[in-house]
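Note sheet for the following structure.
Missing here is one protein chain; the remaining ones are kept as they sit in the complex.
And now, chain A:
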Amino acid sequence: MAKPPVRKPKKKVCVFCKAEKQGRPEPIDYKDTALLRKFISDRGKIRARRVTGNCSQHQRDVATAVKNSREMALLPYTSTAR
């Protein structure tokens, strides 16, 4: 008997909400490329919310920050590093 694949979705907590709760909020700044790089793939695409585990508000903040960053050539629109 084939068992249906059991998935245990690990509930991720938004890292920014967590930081806020601990009383030291992490500002989402388009100049902070080290932080933003965690939220883009190696191709330069913005990672989906189901991957990053961000809440909708913070995911939106990250997305705008990445887009602003791209406009100022701090992050690539695309990177063909393969």
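Going forward, a contact is a pair of C-beta atoms (placed from the backbone, for glycine too) under 8 Å apart; a residue touches a chain by one contact, two chains touch by 3 or more; residues count from 1.
As a working rule, contacts and distances are computed from a predicted model.
One subunit of the complex is not drawn; among "Energy-coupling factor transport system permease protein", "Small ribosomal subunit protein bS6", "C-type cytochrome biogenesis protein CcsB" or "Nitrite reductase large subunit", its UniProt record names it "Small ribosomal subunit protein bS6". Only one residue from A:Val15, A:Cys55 or A:Leu74 touches the chain missing from this view: A:Leu74.
Residues touching the missing chain, restricted to chain A, are 24-27, 29-31, 68, 70-77 (touch as defined at the top).
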